[in-house]
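Heads up, this is only part of the complex; the chains shown haven't been moved.
Which chain is which? They are A and B, in the order written, and residues in each are numbered from 1.
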Amino acid sequence: MSNAKIRMIRRAAREIEPGMVVNLGIGLPTQVIDQLPPDMPVCLHSENGISGIGPTQPYDKADRNLIDAGGAYVSPLPGSAYFDSATSFALVRGGRLDLTMLGAFEVSMTGDLANWKIPGLFTPGAGGGIELAQKARKVVILTTHQDRKGRSKIVRQCSLPLTAKACVDRVFTDMAVIDISPEGPVLREVREGLSVEDVVAATDAPLIVPKGEIPRF
Amino acid sequence: MRFQDKTTTIEAAIAEIPNGASVMLGGFGVPGTPFCLIDELVWQGQTGLTIIKNDANETGMGVDHLLKNGQVARLITTHIGLNARAIEMMNAGDLKVEFCAQGILAERIRTAGAGLHGFLTDIAIDTELAEGKHRVELDGRISMVETALKADFALLHAEGADPFGNLVYAATARNFNPLMAMAATQVIAETETLLPIGAIDPNHVHTPGPFVDKVVTLNELTKEYAVVQR
């Protein structure tokens, strides 16, 4: 993984506060977990029915009945619980999920999220993503700042089908930390080695740049 | 990684409840009723409460202490036949009582816990409980809307709990407890035994820890928890 991505993941890990119940989406978000202090009290939820996800297991030690929503073989911790899918989403919709970290195809300047469908190309269904995006108390996105063709993922308006409207609180990319505020996207931090101008130039949506020094990560 | 420790004292847990709060209480008759948490609420004396509980216990027990002490403005329940004081207060206009069919009360609480707005049912459609209910016609069938019922606090009784708030209930003491655990902003569980973290098999947890905010360990059970000899 690139140094920039590693920085992004390390920075995102600081978003997790002691005592939180957190759901990490497949891909980059899952890797955040390795960056947490080992003694930090945090409860990882997976929508297929577990609170308290423990370390991923190699195939030869895996429990065939214990996976996370991405299909990875995980393990229980002392204090874990298993439950059915209705209870699992009750936890999400009922307000007990403090934070979710998700991937994105596009995030709009008003916090709309598109991450589940590319018409004609990628139509697998939304899974649990809609409820995570719409109902977690805090929704943060982990994504490369631009796609493979160099197009900004932070856009004025989503062109793809929405996962949820006005749901994103904060975006972590390999270039910046951006908050979605009522006034629009605000540039909060810039990656070490980049300038504010680099980020603004790489972003489709107009960024609000606060006065004074922008912190680096 | 480890889990948050949610243990606290009964005084501190109940002190969070302000006057005028809505409070769900677990229990169907004696089993599952959080008598010690109720006693502390009586002691602290918060008033103007909306109480949500399957029943009003019996005279001299549980909810009845709150009624006698004048702390309850409103009771949402299914059956108060074993509490003469509750019926008297209701008839005298000193207590506002809202009756639900029992499974509908359970489901309204669960619906709030599941983050949904309400559900559609034909239960009680030809009875006086149907009065004033919003109706919807779908596929030629008439349903009534039952709204989600949430509360500021839920007070639960568990047989066992770990410090993170994973709960297990004993036999028919389960009843409304796991539903209320999902449906309140602050969930306070009293437990007969505080178990070390990891002592509950993850397959046997009845209420997962993320639903619970505070765990209070009982030193001893008051006589209200005992077998009632009528």
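Here is the rule we use: contacts are C-beta pairs under 8 Å (C-beta built on N, C-alpha and C of every residue); 3 or more make two chains touch, one makes a residue touch a chain.
Predicted model, so just to flag it, every value in this text is computed and none were measured.
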item	value
Counts per chain label over the entire file, given a single displayed copy of each	A x2, B x2
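One rule holds in what follows: only the chains that are shown with their structure count from here on.
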item	value
Separation of mean Cα positions, chain B and chain A [Å, integer]	35
Parts of chain A lying in touch with chain B, wherever the complex brings them together	18-19, 21, 33, 36, 38-45, 50-52, 54, 76-83, 86-87, 89-97, 135
Touch list for chain B against partner chain A, complex	1-5, 110, 112-116, 162, 164, 166, 182-183, 196-198, 200, 202-203, 205, 208-211
